[in-house]
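For this view, one protein chain was removed and the others were kept in their places.
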Amino acid sequence: MADLNVAAIEKYRNNFLKEVEANVEEGEWVKMCMQCGVCSGSCPLGSAWDHPPQELFMMIRAGKREEVLTSDSMWMCTSCYNCVVRCPRGLPITHIMHGLASYALRLGLAPKNQPTRKFAVLFWENLVKTGRVNELKLGLNLYFMNGFIEGIKTALGMQKIGLGMWKTKRMSPMEFFGGHGCKDAKGLQAILKKAREIEDAKRQKFNS
Amino acid sequence: MAKKEYSFYPGCSSQKGASASNYQTSVDAMCDTLDIQLNEIPDWNCCSASIGYAEGGELPRIALTARNLALSEQANPGQDVVATCAACWLSTRESKDRLLEDSQLMKETNEALAQAGLKVQANQKIRHMVEVLIEDFGYDELGAKVTKPLEGIKIAGYVGCQTNRPFGIDGESFENPMYLDKLVETMGGEPLEAYDKKVQCCGGALAFSEPEKSQAMIKDIIESAYDHGAEMIVTPCPVCQMNTEVYQEHINKKYNTKFNMPVVYYSTLMSVAYGKGYKESGLDGQIIRAKKLEEISKR
Partner (left out) sequence: MADEIKIGAYICKGCGLGERLADAQLATIATRDAKASIAKEHDFLCSAAGVAMIQNDIDNEGINRVAICACSRRAKTDAFAFENVAITRGNLREGVIWVRPDTDEARETTHEMAADYVRMAVVEAKFQKPPSKNADAQYNKNILIVGGGYSGMTAAIEASIAGYPVTIVEKNAHLGGNTAQFYKRVPNHAPYAEPADTGIADMIKTVENDKNITVHVNSRLTKTDGSPGQFSADISTESGSTNTQQFGSIIQASGFTPYDANQLPELGYGKSANVVTQLELEKLAKEAKGSPIKRPSDGKEVTNVVFVQCAGQRSTKEGHLPYCSGHCCLTSIKQAMYFKENNPAVDTNVIYTDLRTPGAGGEDFYRSGQDKGVLFTKGQVNEVIEDGASLKVKFKDLILNEDIEEETDLVVLATGMVANSGVDIEAVVKIDTNDEKEKSPANEIKINVKDISVLNLTYRQGPDLPHLKYGFNDSHFICFPYETRRTGIYTTGPVRRPMDLQQAQEDATGAALKAIQVVENASQGRAAHPRSGDLSFPSFRKEGCTQCKRCTVECPFGAIDEDEKRYPVFNESRCRRCGTCMGACPVRVISFENYSVETVGQQLKIVDVPDEFSEKPRILVLACENDAYPALDMAGMNRYEYSAFVRIIPVRCLGSVNLIWITDALNSGYDGVILMGCQKGENYQCHFVKGSELAHERMGKIDETLKTLSLETERVETHEIAITDIKRVPEIINNMAATIEKIGMSPFKF
């Protein structure tokens, strides 16, 4: 077989598993998977995953670091928690998928044009600004995330929805100018900054 | 009956001019009838929902919800935190559980919160509004307040994901929760017994980033309701409500369907059944109008 390469031999060790255990949210659970596949069968977007959760867990154990971290798969998680409640081993699978995606993003390995990745970043940036999500700005940013021309097209496509939302007072153009927010947005930002520092320092410790 | 008070976490989508503002309107009307006082957590912030994880990471995400808990402890000591939004409830309850079981995480979170002079203990109960209704009132008591029963309306109880998993409403099964059906029945309506997409995912936040895939799932949710003879869908979740309501026209175009299914909140049903008016019940917030409810509210 063409895949019988030296790299695979080298990597079929616990190293990546240990990296995941130390760096990924709930990563210490990965070793407890018993490969039954209930998670994969329970996922509403299962068919859209190149590697369903069961397979990702096996790939982690098999040391397939690049393949896992650059994968599009965990970005398909809709956070429906179906896998979590069905897993006979009680693995917090949704959280592990979130953790893997977040870790891949942090390392700069997550696929650049992954739409959920883009949306997730926009969302966080949006909420950090004032402490609350500004749906209008988030929506507009989302439409233009693939460039200006694409954005106009998407926005036009969504025009009717916007109109419906506006008519029923479930969207306000006023939100574009300031809008809702926390009074102590500064304090919130300081909290988040500190939390990020603590998390990064811990990772540093493992990786050094 | 004494007034019941709770520390209230409304969430971003419930704000004025936001996507679930009509949810808030109907919740207010419902609470008025039930004599519930919701004490809003002052200066609450976003929970980061089920999408903030990627950029946010673990500790910042938990610190975010911990700030709300800390503020609730300050302003509304001793009161349970109640959320109406599924994501707000889930994120907050999850953080609370994690903080209590992991002392290191608690220490680090408080270290972060200290930047804004806050401290969290996380020992209050975090509850969804539906839990308050079922546990603190009960179906009988909720039914006793009905003045305009929703007679003859067949309603599909679409529970969705995050009010159902991973925590769920106490005593309900993950695969076939019954509380929405029971609530519909309590309000005099007719629940859809064979609704097989009751706990199907609508795509959640991926409705924005993966519209094709999400709309395929949304189509199934609405189609099953139609196939079993429903006249409207009821849901406890703002994301479910929005996803199943606003994309119907897109879906009609793509799949050559003729969906025009109103999607309302349980609180909308209850407000109408409790005799509240069209606007009070948030019926003006329906993009697809719930005409049967409008008729009853006008009676």
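Here are a few things to note about the model shown:
Just so it is clear, A and B label the chains in written order, and each chain counts residues from 1 on its own.
Here is the rule we go by: contacts are C-beta pairs under 8 Å (C-beta built on N, C-alpha and C of every residue); 3 or more make two chains touch, one makes a residue touch a chain.
As the structure is a prediction and not an experimental result, all values here were calculated from the model.
Counted over the whole complex, the shown chains touched by the missing one are A.
When the whole complex is considered, the residue among A:38, A:59, A:140 or A:198 that touches the unshown chain is A:59.
By the touch criterion stated above, the residues of chain A touching the omitted chain are 1, 3-4, 8-9, 12-14, 17, 31-32, 34-35, 54-55, 58-59, 61-62, 64, 89.
We adopt the following convention: only the chains that are shown with their structure count from here on.
Note: centroid distance chain A to chain B, computed from Cα atoms, is 23 Å. Looking at the complex, you find that chain A touches chain B at residues 25, 44-45, 48, 76, 78-82, 84-86, 92, 94, 98-99, 101-102, 105-106, 110, 115-121, 123-125, 127, 131-133, 135, 139, 142, 160-161, 164-165, 167-172, 174-175, 179-180, 182-184, 187-188, 190-196, 198-199. Of all residues in chain B, those touching chain A in their complex are 12-13, 15-22, 43-46, 48-60, 62-64, 67, 108-109, 111-118, 161-162, 165-166, 168, 174, 199-201, 203-206, 208-210, 213-214, 217, 246-247, 249-250, 284-287.
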